[in-house]
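Before any comments, here is the structure.
With one protein chain withheld, the remaining protein chains of the complex are depicted in position.
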Amino acid sequence: MTDLTTRLAGLEFAGPVFTASGCAAAGRELAPYFDLASIGGVVTKSVMLAPRAGRATPRMAETPSGMLNSIGLQGPGIDTFLSTDLPWLAQRGVAAVVSIAGHSAEEYAALARRLRDAPGLAMIEVNISCPNVESRGRVFACSVDDAAAVVAAVRAEAEIPIFAKLSPDVTDLVSIARSCVAAGADGLSMINTLLGVAIDPRTLRPVLSAVTGGLSGPAIKPVALRCIWQVHAALPEVPILGMGGVRSGRDALEFLVAGASAVSVGTATFADPTAPARVQAELAAELTARGFATVSEVIGLAHLKEAPVREGGARAG
Amino acid sequence: MTDLTTRLAGLEFAGPVFTASGCAAAGRELAPYFDLASIGGVVTKSVMLAPRAGRATPRMAETPSGMLNSIGLQGPGIDTFLSTDLPWLAQRGVAAVVSIAGHSAEEYAALARRLRDAPGLAMIEVNISCPNVESRGRVFACSVDDAAAVVAAVRAEAEIPIFAKLSPDVTDLVSIARSCVAAGADGLSMINTLLGVAIDPRTLRPVLSAVTGGLSGPAIKPVALRCIWQVHAALPEVPILGMGGVRSGRDALEFLVAGASAVSVGTATFADPTAPARVQAELAAELTARGFATVSEVIGLAHLKEAPVREGGARAG
Amino acid sequence: MSGPFQVAAEVVGVRRVGAYVALILAAPSIAAEARPGHFVALSVGGPATSMVLRRCFSLAGWGNGAVTVLFSVLGHGTDWLASRQPGDLVEVGGPLGTPFALPSGPQTCVLVGGGTGAAPLIPLAVALTELGSEVRMLIGAARAEKLMAVEQARLVADSVTITTDDGSAGLRGWVSDALPGLLAGADAVYGCGPMRMLRSVAGLAAAVEVPSQVAVEEAMACGVGVCMTCVLPILGDDGRTRMLRACLEGPVFAGDRVRFDAVGTVPADAVGAS
Partner (left out) sequence: MSGPFQVAAEVVGVRRVGAYVALILAAPSIAAEARPGHFVALSVGGPATSMVLRRCFSLAGWGNGAVTVLFSVLGHGTDWLASRQPGDLVEVGGPLGTPFALPSGPQTCVLVGGGTGAAPLIPLAVALTELGSEVRMLIGAARAEKLMAVEQARLVADSVTITTDDGSAGLRGWVSDALPGLLAGADAVYGCGPMRMLRSVAGLAAAVEVPSQVAVEEAMACGVGVCMTCVLPILGDDGRTRMLRACLEGPVFAGDRVRFDAVGTVPADAVGAS
């Protein structure tokens, strides 16, 4: 039986599987389906300083093996989050990874300040896939300097580990990753959604009222594995929280050997609210079948010229 | 009955559906399945100056609603292509769009020179998704300057329309598109594949011997539509040959209303060798059912604030 | 209440009912907690499907450890469901959402269903009848063959009125044309169907000061409240508008709390509107 205890940036988690930001709200709604304390932790929906109503509907379009969303970061704002959502998780001993989002480095810093000594808070995930009001709405994650500025601002305020969440929609992901780490990120979450559009052939108009949305689900898994592969190869010491189409323990194993230290399960939760717990259980079985004693043994294994072929894994597909 | 005649950069084609480079070889192998002269034309596999053996196998991995390939531009080289492949198409009155690839602007220019007054050649598609030996293997399509340099070099040699084929793996696609047009591209082909990785959970190694490969198929359709949407919005006068997951006439219609003037069918040809002709026939039925007299009427229609809802289209999905 | 539950349910029956398909699934835990207005989310397409989202359906009935949904085949998901065989397994989550609020005692109730919106009204009529209420049912559709659950309605309601847009059955016109005639002495109105219909139902009820409850059908990605795709503008007790989740705070809302004028938008006066 593999020991699932997972270490990220010096912290210990019950397992290597987390929820994905925006795919589990603040955890509570998933409580009927599995014990939230049994997985690595709950990554909460990106919270901003003020309450947000989000984008107009339709906000969702199903696509081949994926979906587009344009929620627009609807949320209660940091005050309600701190008074209601976070305590609920803390009372139940659930490891909380709070995702924060803002429109300027200052907003991110203010959020990090508000989160200081919040009970039950394990880590901060910095969602830098937001438009930067100070540079004509360019997304922070698309610029080496903007990304670093946000991470540095959060670093200056936070006393706990921070993970920078990267967007795949960039020319040179590794340089963005480097700048985030140089600015003080303890780890990297990847990947956020790919920008996409869906057209309704009945109306001949975009399906989403916002026109563009974020593509997630199994469709993007090869892109996620590529991003993790490249960044782990360049920065082998930096822990990666991997995500993008993880649906099964087999998928999670692929992410770990590609270089992720843990994974988040997002879109798969919509088809199966038990997905995070199920994926962790399936992963445990895959690891045990191959005779691994700990999760850390497999991280990045696919980068070895000749990885040991272990028993128990069935064929691909 | 909609008139399918399609104009691209001043040229007339029998229809708006083309094959996609690398997904139809040089056309000949598809001749048993449909009349190659009945579709817009055949976009041939990117040809280089010298013969190429390509990458080691495995070169292919199936992924959710898509596939990865790392063929490595295997091909006969420009001499054999000119003596064998192109004449075969010309003799049968098939419109040939020749895709060229090189490792330096000079190589592209040399290819364009060799293609001068080649019989039956309609256009050149410039595949700039190749590593530039002069800038540490960075892909031309990922740099505004490198892309422009290649296009300008081809423009200087070619007497026929040239389309620059763009990669979606960039931070700012519109600026790359602009620089290609400024350098003399008559149109743009988009999108090329997304860089991806697949891991074999049996061996815990990458499936592809080249590790990374290009992701294609329905999985990337939302990304393709987004790229076409953005570039058409920025450069409405520039004709776009759209591709990325087109499998049906419904898909093709979505690409046209998003801003493409014509579409290429790639991966879908592997599941159904008749796909290019079938997609064109299905598109004709969709257009006729909605009462459109010509293909050009629908190009970019989804950008109108209120597109007319036409009859006959069934619900999305 | 310990639900909702996520189970692999065995198909016990699939029947064509007019233009619709009735799918009966063995799901004791879900059946035990089902209430009128609840819905379920069904996984579709099998192991190698490209459809990553579940399909949601109102519960049209339950009993003996089984639940029934009534649906029309529109796309690949419902087509796959319609082709299930008894014995097959279908992943189902439920009961989901906030059901209709039932009165404490006997009342005169008008139930209005448009298209597939008639499905949840059958169990609602049963529950209201058990409370000794008088149930007036009004069912509308585009054409006669599109009418849903009329037979069941006749069994459970005190009266059943039919409308069709083309007059191929019952009265020609919309349910909103027939509703006013049914409101005399009514204590409550319940509606389910297209947003446009719900808007007029809520409006007509309000006009004669009869409280109404409406069940909406917003496109849903998760159905359990975690994704925020299914929101619509709802007036709160404090008079402020919030974008609430149709899958959790709904699908049933008080008719006078839905900002019908602003559905599909984020009204400028909504909490957090930018």
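As written, the chain order gives the labels A, B and C, with residue 1 at the start of each chain.
Everything that follows uses one rule, which is that a contact is a pair of C-beta atoms (placed from the backbone, for glycine too) under 8 Å apart; a residue touches a chain by one contact, two chains touch by 3 or more.
This is a predicted model, so every value here is computed, not measured.
Contacts of the undrawn chain with the visible chains, over the full complex, involve A, B, C. The residue from A:Ser65, A:Asn127 or A:Ser143 that touches the chain not shown here is A:Ser65.
Which of B:Ser38, B:Gln74, B:Ser135 or B:Thr294 touches the hidden chain is settled by the complete complex: it is B:Gln74. Set against the missing chain, the residues B:Arg59, B:Arg155, B:Arg205 or B:Arg290 yield one that touches it, B:Arg59.
Check B:Glu12, B:Glu29, B:Asp79 or B:Asp145 against the missing chain and you find that the one touching it is B:Glu29.
Interface residues of subunit C with the unshown chain, by the touch rule above, are 45, 47-51, 76-77, 79-80.
In the full complex, subunit B touches the omitted chain through residues 22-25, 29-30, 32-33, 45, 50-60, 62, 64-67, 69, 71, 74-75, 77, 209, 217-218, 267-274.
Where subunit A meets the omitted chain, the residues involved are 64-65, 218, 315-317.
Everything below uses one rule, namely that only the chains that are shown with their structure count from here on.
For the pair subunit A and subunit C, the distance between C-alpha centroids works out to 35 Å. For this pair, subunit B with subunit C, the centres built from the Cα atoms lie 46 Å apart.
A straight line joining the Cα centres of subunit A and subunit B is 33 Å long. Annotation for subunit B: residues 64-65, 218, 315-317 touch two or more other chains. Counting partner chains per residue, subunit C shows two or more touched chains at residues 50.
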